[in-house]
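This is the structure, below, for whatever I ask next.
As you look at this complex, bear in mind that one protein chain is not there, while each of the others sits in place.
All chains are identified by letter, namely A, B and C, in their written order; residue positions are counted from 1 within each chain.
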Amino acid sequence: MTKTYTPAEPIWCAGCGDFGVQGAIEGAIAQLAIPKHDIIIMAGIGCSGTLQNNVGTYGYHALHGRVLPTSTGVAYANPELTVIAVGGDGDAFAIGAGHFIHTVKRNPNFVYIVMNNSVYGLTKGQDSPTMDAGAAHGIDATRLALSIPGASFIARGFSRWSRQLQELTVAAMEHVRAGRGFAFLEVLSPCVTYHDTYVTWEGMLENLDDDPTYDPTDLAAAFARGVALEAQGRMPAGVIFRSDGGAGRKIPPAMALQDIDPARHIDRYNDIMSSYAV
Amino acid sequence: MTKTYTPAEPIWCAGCGDFGVQGAIEGAIAQLAIPKHDIIIMAGIGCSGTLQNNVGTYGYHALHGRVLPTSTGVAYANPELTVIAVGGDGDAFAIGAGHFIHTVKRNPNFVYIVMNNSVYGLTKGQDSPTMDAGAAHGIDATRLALSIPGASFIARGFSRWSRQLQELTVAAMEHVRAGRGFAFLEVLSPCVTYHDTYVTWEGMLENLDDDPTYDPTDLAAAFARGVALEAQGRMPAGVIFRSDGGAGRKIPPAMALQDIDPARHIDRYNDIMSSYAV
Amino acid sequence: MNVAIKPEPSGGQAAARRHFSDINVMVAGQGGDGSLTIASLLSALFAHRGFHLYSTSNIASRIKGGHAAAYLRASVKPSGCMGDVIDLLVAFDDEAVEIAAPAMAPDGIVVFDSSKGPPPTGVLADTIRVFEIPIGRLAVRDLRRDLLKNCIGFGVVTRILGIDDKDAEGSLRHRFRRIPEAAMETNIDAFRLGLANADENGLPAGDSPWTVDEGGREEHLMISGNEAFSFGFLVAGGRFYAGYPITPATEILTWLERRLPQFGGIAMQAEDELSAINLAIGAAMTGVRAMAGSSGPGFVLMQEGVSQLGSAEIPLVVVDCQRAGPSTGMPTKVEQNDIGTMISGDYPRVVLAPADQGDCFEMSIFATNLAQRIQGPVIAALDRALSQDSTTVKPFDLSGVELDTGKRLTPDEIAGLKEYRRYLITDDGVSPWAVPGTPGGENLVTGNERNEWGLVSAEPKNRKRMVEKRARKIESVRGDLPKGKRWGDADAAIGLLGFGTVGAVMERAAERLAKAGVEVQILQPRTLWPVLDETVEFIRARRRVYVIEHNAIGQLAHLVSGGGAPKERMVSILKFDGTPFRAVDLVDFILEQEASL
Partner (left out) sequence: MNVAIKPEPSGGQAAARRHFSDINVMVAGQGGDGSLTIASLLSALFAHRGFHLYSTSNIASRIKGGHAAAYLRASVKPSGCMGDVIDLLVAFDDEAVEIAAPAMAPDGIVVFDSSKGPPPTGVLADTIRVFEIPIGRLAVRDLRRDLLKNCIGFGVVTRILGIDDKDAEGSLRHRFRRIPEAAMETNIDAFRLGLANADENGLPAGDSPWTVDEGGREEHLMISGNEAFSFGFLVAGGRFYAGYPITPATEILTWLERRLPQFGGIAMQAEDELSAINLAIGAAMTGVRAMAGSSGPGFVLMQEGVSQLGSAEIPLVVVDCQRAGPSTGMPTKVEQNDIGTMISGDYPRVVLAPADQGDCFEMSIFATNLAQRIQGPVIAALDRALSQDSTTVKPFDLSGVELDTGKRLTPDEIAGLKEYRRYLITDDGVSPWAVPGTPGGENLVTGNERNEWGLVSAEPKNRKRMVEKRARKIESVRGDLPKGKRWGDADAAIGLLGFGTVGAVMERAAERLAKAGVEVQILQPRTLWPVLDETVEFIRARRRVYVIEHNAIGQLAHLVSGGGAPKERMVSILKFDGTPFRAVDLVDFILEQEASL
């Protein structure tokens, strides 16, 4: 076997929520028995955007906020790969907010795990768009995703609830690998250094996965539940919404694996050329 | 009176929906009797982004997609002005999508009128993010806005329904002038040249303003109504959602009108300097 | 091709009759007047006659309506640009006459649609002949369709040019061969109505004011730079494109949206240019040949992506169809003003400048291969004119196209390695490349500084080695970078330097300068960055070099000075009013300068 890079030791502060996310991803990969070379972890810029170094798969460190278009490019160009995008809430909902909307709408086949800590960890603790600042609520990204046509998998985990987090990660990966489209998993992943929210958040969470009456295919109900919980100072966890993602929709072929030798296509190229002949 | 520029003749194609929007804005300005020099119309880039030339107020032609941050800057720096931002759906929900989310969240005091024609008119008719393409639905911006905490005024008009459109424009301007925050008014404004939708859209609209049972202060219900209508191939018009926008929240002072003469502040400047003394 | 249409033996007015082997036509009116169609019918006619063609248009920034003009140059020798004057104007309104007047040849002809009255007075020189024909009225009154103005107008024009009616009709039928029979006949009726009116207005068959040559060129393609560049990308194995609508780059998106899916590829309209280039980066990372494209305001947004390509070492072609700036500027106007942006940032890249529409095809292939070789950004600098104007070019040699995959490793090659490092330090700076999905090639790609394994590192020694490694990539291909085109006297003390769309104009100017006794040599660089020695030498070897460019601050002159060329030898000729250089502008300026020195 060819020797390649040795996965890095995480560089997170002790207790950082991101450890839990890495654990869930590693667990899910093992559980689904996907070979590491068939996986690429695409990361944003931020504390969270170092996870790709630690797992041993292919990894990419995007520009800040651009992990979604880049991942879409990868997923379209080579659908044989399992693409897992990861990043922070600043990356996702500040500089990357426009791409988030358009990725949900486009519904490409990859997983997106946002490590939400409500701060910009790497730049030392400024508020991110998900921060609740006094009376003003932060963005609830699961609700944002619900508002976009095309949404096919929306879930929220908590980095301390590791069993459920791994389940959600597996569910997201299965959604993607079944060609149902974009799987968005927000993980509440506290930043112990700048905004330690383990206790508050745990207290606020209502786990929908435990509620047998909850129907994650009902869009309006999913939204209403979020609004109702917010009014009580709470928020939902678990699978919030799923649809079949228009399963069976046309997935572009694996361009990465195509034969592009011009000789093979010369007749059709000639046809094109003759359409310009004068 | 000082002579200044003569408002331009609109350069839109005959029948373009944008004429209706201009009419509503002019009507609303007249109705509220706001002097033209106290108004600035901030425009995006696109066919719609030429409206500011035609009215005789102060006008600004932003970078494509950036009309919202620019308008926010104006509104914060000089709250004495009535700021009306206008632009196209490409400007608003493609290149400007991230700013849209953050503007709704920030809730600054200005009106934003999006002329939605589901195409990029000026660049000759490509699909915009609001285009329904086959089974795939376009973005419903009113629903998108509902998903963002801070939303305070969300309405939809139709450029052919001129009476209601002017009422909605007046309501948006009043919301803003009362300091309640950001008033988002989407106007269905067909592009007769590339995507003539007058008939289809008129047939799809349900006017919530005519429904006495509809409560525009109920967020979850507003969202649910949109989802339900969509399932019937329809969509809502009228005031979809309004809140008091945290009325009474602190509005930054009119910086534009401040005295910045250093002599006036020298003592406090000296205090700052002495904090660095060694 | 090359069907000869014999000119009629000349009848009366023989004295005034001019014979053209190079003619410039302008057709103009309100958008929707069919100006573009008349121009394209004439295009077909001249093509049929074996002429070389160059066509362009000028559309006002109004949305519908507003002034629209189409220009056509037909010449026996290839021209590559419009001429200095307009010989023949077909005008549908007063505005058309007013706009054209300053550029009309003194012995030119105007066909004026007099439906609404006579042409404006005092605008045209007295020497210009005007034929007033109520084209619009005829179309509506006799044929009930305003649209048919174009075929009526075409008929009139063929009489001016002395084209045999049958040959003209033949060309029209050929042009419309794919429309239904009934529609065809309506068009032919309109054409004949045009002829009939020509008869009544002093343009009888067989007695034309002008005659035109036979061209005799071989079969060519009539193609724009955007089309040729897109086609080249496809042929070079390009399979992924991302862009966002913007004038004048949109045609590349449109072309590839139509063609790439036929070859298993995809062209994506992104939500903005930031997304577009990152979509392309994602595709490129998988080994797919990819491209992103835009124009000025969008290209500037792509800069963060270009720097990522440079830093992370990902192959991508980025095409910039420049337009007049700054900022939103004048979207439909020509300029060459992004050079500074193209070379900014502290990372290696290559900037190519195709010489003309035909070269767009070659350079697109070259760029697509080169990106793979250097695993980094290759920028192609087009401009509004090169992008959108069409001209006749030699058919492309498709069988000669070869793909270069550079140091891309096959799965077998990787399996044979003891160890794999994505950013291995090598002599030529290029590291062997394993794409995702390959067992044993797992690697980390990042836009941060990193060590050979792709792990982020700011260690000074490693940093230095990495910067130097990346720089070596350019040095290792420098010798293969496209040389410029040269014309004229190799020993001339005077040089002309300009790239892209300026090339053909310089060539035309040089012919006339030579006649006026000023021998020049022209260099049209096709590689802008790195600045090649040939460019520096070209300037060093001459007494004076006129640097001719479409921007306000002399970006090319700045660039080559930075590359080591002596600035004091350069005289800038700048045009930034949105209109293209004319040969006469260059000739006049240079003759005056040379006389005064």
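In the analysis below, a residue touches a chain if its C-beta (ideal position, glycine included) is under 8 Å from a C-beta of that chain, and two chains touch if they have at least 3 such contacts.
Since this is a predicted model, take the numbers as computed values, not measurements.
The chain we do not see here touches A, B, C in the full complex. When you scan C:435, C:559 or C:573 for touch with the missing chain, the hit is C:559. From the options B:17, B:56 or B:88, the residue with contact to the unseen chain in the full assembly is B:56. Among C:46, C:396, C:453 or C:576, only C:576 touches the chain that is left out of the view.
Touch with the hidden chain on the side of chain A covers residues 11-14, 16, 45, 47, 61, 63-65, 90, 94-95, 97, 120-124, 126-127, 129, 193. What chain C contributes to its contact with the hidden chain is residues 60-61, 297, 300-301, 303-304, 307-308, 310-312, 324-330, 332-333, 335, 337-338, 340-341, 343-347, 446-449, 456, 458, 460-461, 463-464, 467, 471, 551-553, 555, 557-559, 561-562, 564, 566-568, 576-579. Take chain B: the residues that touch the chain left off the picture are 1-6, 8, 35-38, 40, 42, 50, 52-53, 56-63, 65-66, 68-78, 80-81, 98-99, 101-102, 252-253, 255-256, 258, 260-263, 265-266, 268-270, 272-273, 276-278.
Heads up, the rule we're going with is that only the chains that are shown with their structure count from here on.
Inter-chain spacing, taken between the CA centroids of chain B and chain C, is 39 Å. Touching of two or more other chains is recorded for residues 98-99, 101-102 of chain A. Within chain C, contacts with two or more other chains are made by residues 271-272.
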